[in-house]
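The complex appears here minus one protein chain, its other protein chains still in place.
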Amino acid sequence: MTYDLTFAKDVYQKAEMGHWIKMCMQCGVCAGSCPLRAHWQHSPRQLFQMVRAGKRDEVLKSSDMWMCTSCYNCIVRCPRELPITHIIHGLARYAETQGAADPKQPTRRFAVDVFWKNITATGRVGEAMLTMRLYFQDGIGAGIQRGLEMRDSALGMLKTRRLNPIPFRGKIKGYDGFTKMLAKAAELEQKLENKA
Amino acid sequence: MADAHAAGQTILVVGGGISGLTTAVEAAETGYNVLLVEKDPHLGGRVAQHNKYFPKLCSPTCGLEINYQRIKNNPRIRYLTLAEVEEISGSEGNYTVRIRKNPRFVTEACTGCGDCSAVCTTEVPDPFNFGMNQVKAIRNNHAMAFPSWYYMDPEFAKTEAAKTVAKSCPVGAIQPDMEATIIEEQVAAVVWATGWKPYDAEKIRPYGFGQYANVTTNMRFERLANVYGPTSGKIVRPSDGKEAKKVAFIQCAGSRDHNYLPFCSRVCCLASMKQAAYVRDQYPDSEVTIFYIDLRAMDRYEAFLQKTRDDAGISWMKSKPARIEEDANGNPVVIGENTLTGERYALPFDLVVLATGMEPHSAVDAKVPFAGASQDDYGFVTGGVLAAGCAAMPTDVASSVQSATAMAMKAIHAAVKRG
Partner (left out) sequence: MEPKKIGCYICTGCGIGDALDLKALKAIATKEQKIPVVKDHALLCGSEGVAMIQKDLDDGTVNAVIIAACSHREKSAEFRFDIDLMERVDLRDKGIWLLDVKEGDETAEEDRQMMAEDYLRLGSVKMKKMDIPSPFLHSEGSKDVLVVGGGLAGLTAARDIAKAGYNAVLVEKSDTLGGKMNSMLKVTPDNLPPYRDMADNFIGALISEVEADNRIKIFKNATVTKTSGQPGQFDLIIKNASSTKEIRVGSIVVATGFDLYDPAKLPANLGYGSSPDVVTSAEFEKMAKEGKIVRKSDGQPAKRVAFALCAGQRDKEHLDYCSGACCIYSMKQAMYVIDQFGIDASTYLIYQEIRTPGQMEDFYRAAQEKGAVFIKGDVTGVSGQAKGGVAVQVNDHLMRGKESLEVDLLVLATGMVSTVDTTDPNVASPVGTGRDELPGSILNLQYRQGPSLPRLGASGFPDSHFICFPYETRRTGIYVAGPARRPMGIAATMTDASGAALKAIQAVEAVAQGVAVHPRSGDLSFPSYRAEGCTQCKRCTEECPFGAINEDDKGNPLFNPARCRRCSTCMGACPAKVISFANYSVDMISTMIKEIEIPEEDEEKPRILVFACTNDAVPALDMMGRLRSPISPYIRIIPLRCMGSLSLVWIADAMSKGFDGVLLMGCRHGDDYQCHNVRGSALAENRLSKVSETLQRLKLESNRVKMVEVNIMDAETLPGVIGSFVEQISNLNPNPYKGF
């Protein structure tokens, strides 16, 4: 493997908060702070060094940055004030826009295939549909099984009005503005892509 | 030259630690008058609290003794203890300074016989040992304290008991009604040598200092290992007095960290290696782990790092630990990622020592009271007055002495300019 900064420079420029990756001093505090540390392969600081080493495919195909639950422990503790949570999300988004993300990564599938579609269709999240789509994305059998597994939680949420069983119909007020906003964001993103 | 120095060409040195002492004796031995102002009851400052110096593992008292002798033998040096500079005006070559001399409640007639301490029944937490033990309300800090006159705690001085204690003094040196006095002086140069204080480790929440009994700090550990410390030098756990044989030292606890002190305190790595040696010397079967980001054993101190590395009882973990928890046995458990292997660890210890960094006094409780003074973002003094040692930068003893000697030269320049 050869160190090459082409990838890193692209990330610094295009990934949200990506330029902060330069500032990591490899202390490892983020790794020890992450509650999901049992579930990823590379800690944030490892990902950052991989970016700087030019390991493009390994980083972009990695499952690691999709694991972040935004608990912010790492941001709070990072001695260099890196906004690690945001960088991690930025890297995930970057992997997606580069078309390099692993399509089978569950969080990615949820985010891109389920959540994004759900929210952009109406302008707000429809919890019932979102849950259905998520549970049944691997087929009916798997969906039923998951539903049964989560039954107690679902009932509890219903009782405390945390889950609205009635699907949201129609569109939010000002849906046009909402879609325009999304279009503008996409345009800006494209501009950044072209500039690089 | 020396005899030609006119009266009034006095150099004011603020702070009686190793830097201030050095500036004072070096300037005085070159022929200049020095006024040395120290806020504590004794000279010696932070180094007097240290058990040993790295890399020679020798006692700071040894070098301090030479400096105290130089002060005792040199009538050009005047020193004030329990004194603080309240205001500076004027400019280089011609400053007016106002000094507040707080009451000691014991005059210089004190012979150090100790009768008062024997009579006194009131005890207070010992600030010299960071409150880890109780001491008499009238005392001196340790047997080598200089000047050796006793002092009384101001709160105690207000009590009736203080009057009884005062009567015990065979030479009538105790005066509980002593009041602060204000002194004004004209000086040619001001050398700020107010040193540092240990960063407040309680602010580093994930490490649980103040919450877990067996998480301590490097300066407390220094007292713990000292024969005049709270345990007479026995390295034990604060929680249960058990011998601390499995000890972790965590570097950059508060240093190199934007949440606390963004700069590197320079000495902590070496100080931890030294403290590792205290543990290893006391318990041959001990195990020490040093957690670090970068090992900063600058220039010739590298040899000390190599020597420490040769000890198989000391292991190294390149990692800034994320947090500390406590297990059911009261063992602090250090949690983090080994950056050389990528493995996560959760390691229990008898005792965890946080290598807390240096906060300059000039940033918090000894700001330069002078409109012309400048300081950097961290509170280190950069101009307006001369700054020596850790008032200028976080640094070790050798380089503090180097800086303090240089500042004696700069102060002399100011005095010469005044003519």
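As written, the chain order gives the labels A and B, with residue 1 at the start of each chain.
Keep this in mind: a residue touches a chain if its C-beta (ideal position, glycine included) is under 8 Å from a C-beta of that chain, and two chains touch if they have at least 3 such contacts.
It should be emphasised that the depicted structure is a prediction, and the values quoted were computed from it without experimental measurement.
Novice: Just one of B:Ala297, B:Val353, B:Ala373 or B:Ala391 touches the chain that is missing; which is it?
Specialist: Going through B:Ala297, B:Val353, B:Ala373 or B:Ala391 one by one, B:Ala297 is the residue touching the chain not shown.
Novice: Using the document's contact rule, name the residues of chain A that touch the chain not shown here.
Specialist: Residues in contact with the chain left out: 1-5, 8-9, 12, 22-23, 25-26, 46, 49-50, 52-53, 80.
Novice: Over the whole complex, note the residues of chain B touching the chain we left out.
Specialist: Those residues of chain B that touch the unshown chain are 1-2, 18, 25-27, 29-31, 53, 55-59, 61-63, 65-67, 69-70, 72-75, 108-109, 111-114, 143-144, 148, 170-171, 227, 232-233, 256, 262-266, 294-303, 306, 339-342, 376-378, 380, 382, 392-395, 397-399, 401-406, 408-410, 412-413, 416.
Definition applied: only the chains that are shown with their structure count from here on.
Novice: Approximately how many whole Å separate the CA-defined centres of chain A and chain B?
Specialist: 49
Novice: Quick one: in the complex, what on chain A touches chain B?
Specialist: Interface residues on chain A, with respect to chain B: 25-33, 37, 42-43, 45-46, 73, 76-77, 79-81.
Novice: If you look only at chain B, which of its residues touch chain A in the complex?
Specialist: 206, 252, 256-259, 293, 318-323, 335-339, 342, 344
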